[in-house]
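Only a single protein chain was left out; the remaining protein chains are all shown in position.
Take a look at chain A:
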């Protein structure tokens, strides 16, 4: 039997992943990003979609923050709390999974 799932607490070392059954794509008809999940349709904004797109299971949260800081020309320390909060929220809704550092 599979052990019970436990709530994931995101840290800078977590490696978030959009699981295969959560579909992130651009909806051409409506001209915006959409996330499709069991019984759910969500509309992340551009930056939200960009963050989710970086959740490959390989990059750590630090890597993701670093990448965003560079691309958006913002200090990493400044955006890190927002990114963490965003990822935690998506994790809590089971729309992201996490691979902890081994």
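Definition applied: a residue touches a chain if its C-beta (ideal position, glycine included) is under 8 Å from a C-beta of that chain, and two chains touch if they have at least 3 such contacts; residues count from 1.
Here is the rule we use: contacts and distances are computed from a predicted model.
Engineer: One chain of this complex is not shown here; going by its UniProt record, which of these names is it: "ABC transporter ATP-binding protein", "PqqA peptide cyclase", "STAS domain-containing protein" or "Phenylacetic acid degradation protein"?
Structural biologist: The chain we cannot see is, by its UniProt record, "PqqA peptide cyclase".
Engineer: Against the chain that's been left off, what residues of chain A make contact? List them.
Structural biologist: 1-2, 4-8, 19-21, 23, 25, 27, 29-30, 34, 36-39, 41, 91-94
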